[in-house]
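Notes for the one structure printed next.
With one protein chain held back, the other chains of the complex are shown just where they sit.
Let's turn to chain A:
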Amino acid sequence: MDFLRPASWEEALAAKAEHPTAVPIAGGTDVMVEINFDHRRPEYLLDLNRIGDLSEWEVGEKTVRLGASVPYTKIMENLRREIPGLALASHTVASPQIRNRGGVGGNLGCASPAGDAHPALLASGCEVEVESAARGVRMIPIDEFYLGVKRNALEPDELIRSVVLPKADGPQQFSKVGTRNAMVIAVCAFGIALHPETRTVRTGIGSAAPTPIRAKEAEEFLAAALDEGGFWESGAPIPPSVAKQFAQLASGACNPIDDVRGSAKYRRHAVGIMARRTLGWTWESYRGNERSAQCA
């Protein structure tokens, strides 16, 4: 095994171009487990810790550009307002020690359907900034990023540089089912983001299909129902029948398996419950904001 220690992003891209089999390691919270347990013996480890840019973020007018290695702890502490869905999801990642090391780049690179960041990323409608020495920067819409179980749209010579997330224009929520609060791989998870500016709703489901997915039918149904009923303007409570239908459609979007963490049936059920609850939380928050905005 060789340990490659690029000091800059350009050096890292050059190293990845020269050794496409090199496994990038940043927080190490996935890669080191595989090495410790002898599940993986990469020819090259490509350490990204020395590239300071990857641990930085920029808050722009419309977007947040989040470096691939920004640890979850920093997201929780600093970006709660700008990207609340991801900040909430970050809270549920493993433990303080893991959150101090792990970042979104690792979740995306591994592309496990259980990664905690995925539902929030899908719901936000972000883009993944990847780069290769040969072809430069490529922005991959999150909807096109996950290709299969632990497979993503990265080419072998590409590295993930950042995630560009739209700043929240409405309430966002995240919910996750597990046996305890800390150190849990999600049995299943659900993220939701209301986008009042475009009058749309986006969702993300984790651990309930071969890849992280959106509940597109549920989103479309809800957007139409909110539009037709004039709910965005009135801020009226969502009727239980609409919430129920939204939950059922979210459940229907799942394509889960039975495994040690839970049965397919349970996952479908739980995703429906989380969909209904997170919709309730976000909508109440939207109504609250509307009211206070009117008072101001």
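FYI, a contact is a pair of C-beta atoms (placed from the backbone, for glycine too) under 8 Å apart; a residue touches a chain by one contact, two chains touch by 3 or more; residues count from 1.
One rule holds in what follows: contacts and distances are computed from a predicted model.
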Per UniProt, the name of the complex member that is left out, chosen from "Amino acid/amide ABC transporter membrane protein 1 (HAAT family)", "Oxidoreductase", "Phosphate transport system permease protein" or "Chemotaxis protein CheA": "Oxidoreductase"
Hidden partner chain, touching residue among A:P20, A:G52 or A:P96: A:P96
Hidden partner chain, residues of chain A it touches: 1-3, 5, 25, 27-29, 31-33, 35-37, 41-42, 45, 47, 49, 94-98, 100-101, 181-183
